[in-house]
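Excluded from the complex is one protein chain; the other protein chains are retained at their positions.
Just so it is clear, A, B and C label the chains in written order, and each chain counts residues from 1 on its own.
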Amino acid sequence: MFKKVLVANRGEIALRVIRACKELGIRTVAIHSEADAASLHVRAADEKVCVGPPDAALSYRNIPNVLSAAEVTGVDAIHPGYGFLSENAHFAEVCESIGVKFIGPTSENIAMMGDKAKAREVVSRRGLPVTPGSLGELRSEEDAMQAAQKIGFPVIIKATAGGGGRGMRVVNKAEDLGRAFQAAQAEAKSTFGNENVYLERYFLEPRHIEVQVMADHRGHVIHLGERDCSIQRRHQKLVEETPSPAIDEKLRREIGRVAVEAVKAVHYRNVGTVEFLLDKERNFFFMEVNTRIQVEHPITEMVTGIDLIKEQIRLAAGHPLSIRQQDVVLNGHSMECRINAEDPEKFTPSPGQITKYSAPGGFGVRVDSAMESGATVVPYYDSMIAKLITHGRDRQEAMARMRRALDEFVIEGIKTTIPLHRRIFNDPEFQKGHISTAFLEQLLAR
Amino acid sequence: MFKKVLVANRGEIALRVIRACKELGIRTVAIHSEADAASLHVRAADEKVCVGPPDAALSYRNIPNVLSAAEVTGVDAIHPGYGFLSENAHFAEVCESIGVKFIGPTSENIAMMGDKAKAREVVSRRGLPVTPGSLGELRSEEDAMQAAQKIGFPVIIKATAGGGGRGMRVVNKAEDLGRAFQAAQAEAKSTFGNENVYLERYFLEPRHIEVQVMADHRGHVIHLGERDCSIQRRHQKLVEETPSPAIDEKLRREIGRVAVEAVKAVHYRNVGTVEFLLDKERNFFFMEVNTRIQVEHPITEMVTGIDLIKEQIRLAAGHPLSIRQQDVVLNGHSMECRINAEDPEKFTPSPGQITKYSAPGGFGVRVDSAMESGATVVPYYDSMIAKLITHGRDRQEAMARMRRALDEFVIEGIKTTIPLHRRIFNDPEFQKGHISTAFLEQLLAR
Amino acid sequence: MSARRRSIPKKKPRPIILPSMPGGPGQGQDALLTSSQTKQIQDLIDLLRRNNLTELELERQGVRIRVRHEIGIKSVSASVQETVPNISQPSVHPTSASGPPAEDTTGMVTITSPIVGTFYRSPSPDADPYVEEGDIVKKGQVLCIVEAMKLMNEIESETDGRIVKILAESTKPVEYGHALFLIDPNPVQ
Partner (left out) sequence: MSARRRSIPKKKPRPIILPSMPGGPGQGQDALLTSSQTKQIQDLIDLLRRNNLTELELERQGVRIRVRHEIGIKSVSASVQETVPNISQPSVHPTSASGPPAEDTTGMVTITSPIVGTFYRSPSPDADPYVEEGDIVKKGQVLCIVEAMKLMNEIESETDGRIVKILAESTKPVEYGHALFLIDPNPVQ
């Protein structure tokens, strides 16, 4: 097992990783920008290294400085968290080249899955269901038209290097395709430095379903059930839950099998997430693989009892999977609210000092956060400041706990999305589990 | 189901009950003494009533004021928590007589189990193992000598109305018995107003094992596994865990069966705990039944997923048990530290204002507490200010989490037992599970 | 108190006179210091208040001054209540439970409820109130009833004086310590 791990991240996920390391008896090194010198994740670690100014490109994403920090502190491994360098194949590669273990999949895994069109192609070749559309990138408008007419409108054009909703265009009819293709290419190029795009059928009100997988160095792969992440605003998830209200035991086995097959197809290692789209007829289609720990991993931990961060570390250290598929039991129901430092109506960021912070407690309530009274939410990074997670014997109980916990959560000095979360959890349609990726926009429009 | 419940308690257990009520959609009334007007449990409730001055005898134990509060607020039921009026058969009886449901066992259950000698007798008559000793109270010194010689020395004399270590005398040889008998009687009389005593074999270094039971109004009874509460100082528990490191599946079934039989023998209702003594040869003996929710109930909740407070409320409202014995699954391992406002070496109380309070979080960590930054620990009541509970896939993980969480817990302005808990969790014998009720005294003597 | 009335109907609990709130700032420092020192300390306290400081330490001759500014609060309960806006906190009754109203009550006696129950100003719905504001009362005179557990508890005045204000509403619940009457024991006739 590793003796010392550098945590190449900040905020709640850095603290999450540090906690896991502590429980495993591993020493930790925190890195931080000048803006985060006083952060909880820095104080929680055994050692700390300032790696740059507030701008993440010059600090948390600064590969030379991060690797130098790893070098001068003599760590065995680096945990990248999510975001920042976590899906940077080059970074993973350089880590390996200097003898520091990258806690995550191989750089090849990251590179291949980072090309969304390529990933679709590989998975499709294994006979697994992908969203109907082009395989590989579109070379021309004619290519696009051919693919679109084959699957029928509406279609969505996406950047192969994409993510977060950028470089996407929905096209409802053939005459709009040409202009949308050009626009998507241009946006893909300016955003990702790569103009390649592909095209899929556009589903109305689908669910976003993802399956947690784990793979060891022997090629054993298991899945830990699905997460329903349909509550999104502009492709940003706000609420997640497991199990999905739309998935029964039979469908779970099937979608789990496909997820395992998909990552086996690319010799995937460590922990990952396979994203699917579930339509109203409960057909599911492979979308992509996220080659990192997900923000919403805690809900899977709550129902399986498996510490995913510890598994990541153990797997990276060469240990085999600690559990077999048949021993994975899903207990009860878990939900997560991402609490952002944002105006709950206008969604404008609300950085500033937290004058009072008091997290909810008691049975079935978990809070993952690096905030505290007196802490400052700096404007340079992601606005998520806390994850509020509840667990219950069933969805009803998990929801009741969430409402209770949202009422107890005190964060003063800045605005947060807590009022929006309350609104979601008080909505009768949400309570019935009638959700889709269109849910939140519909709720906000009411 | 009840519409409104009065919580006849304070501190963490009052908040615990209020949280459960909120999750069940039940309105709550907090009572409080003048010393607790600003407490979190009071603010968390929908309504509040001041029932007296700081002295608990004139406020939290003041039956007329508590019942008046129930009357003027129009509640359907009263939850007594633990301590105070929770094991007062008269209070339970008066509640029923005025049409307010007492959330707990029947007043007959409480009365019978409150007489420890009687409880032993009833259980023994069912052929269940009780600690060897007298059945019923001892009428005279001769009675005592006869019983002692039958089972052999050492023996312990206990008050039938006893608890908390008072009215007890350990006797090592026959010639000391007479004096000890007199002394125990006198102490029992002065402490409990009842001079009756009984006598049992005195075990060296036993384990304190208790089994959680639940019974509905139809007489169905199930158990939820055991708790090992051997880490005690002067009969005050400091650390509890489940499952017990000393109990395997076979013994668990056996001791569980006996616990269920024991409470069936007295037509027990609602939630209760059957206490056993486990000797070094793994023989177990019935000791008594606690007719209330226990302080350490959360660890059972963590491994079963069952909310015991909600079960209490549902059972009191006349619902049947929500789960069958065969569906009770014990997942992983859970441990609890009782954090007291005490000097961790001298055990002197340390009341005062908490200048900073920051509870640990993350996976597998639960905190039940009504404390917060700026709160004042008043000197009138129990010194327990927080329960830190961890859960892990196994004992190893639960312990590692506890060490991590103890390190994160910040309570400033008063002294707490956190350093003592750290010492316990760092002890190799404790880590191996080699514990008994003598463990803590031995650790402190080192 | 509660023990005495437990089972006897029409028991008359003696009213409890709450002492004025303990430890307000600025009490009892006069005797310890010279008048000039007192003035200086008052200045410091004013300074502390103006600046919302919570602590101020001063040591003379080997001069030591310590000023502290904690959370920016006057009293803990107030701030705490402000900061938990999501937990509703209605009370059983509309008025404050623990003291006379804000007006000048120097020298006044507050009669508070020694039990939890329902406040009645008259012995029965048809009867006249025991007392009205402005009435002169004698020590031991019944002022009202607090009903608890079907028992009518007569509350007596513990002083001679004039009823300045009736602080509770008839038929409404009162909790322990709820202020019921404000009595001026030395009324200007």
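Observations on the model:
The definition used in the following text is that contacts are C-beta pairs under 8 Å (C-beta built on N, C-alpha and C of every residue); 3 or more make two chains touch, one makes a residue touch a chain.
In this text the structure is predicted, and so the values were computed from the model without any measurement.
For the chain left out of this panel, the touching residue among A:9, A:65 or A:124 is A:65. Although one chain is not drawn, the whole complex shows that of A:375, A:388 or A:418 it is A:375 that touches it. With the whole complex as reference, residues 34, 37-38, 42-53, 58-59, 62-69, 71-73, 98, 353, 355, 372-376 of chain A touch the missing chain.
Everything below uses one rule, namely that only the chains that are shown with their structure count from here on.
The most distant chain from chain C, with centres taken as the mean of CA atoms, is A. Touching of two or more other chains is recorded for residues 84, 87 of chain C.
Within chain A, residues 358, 407-408 each touch two or more of the remaining chains.
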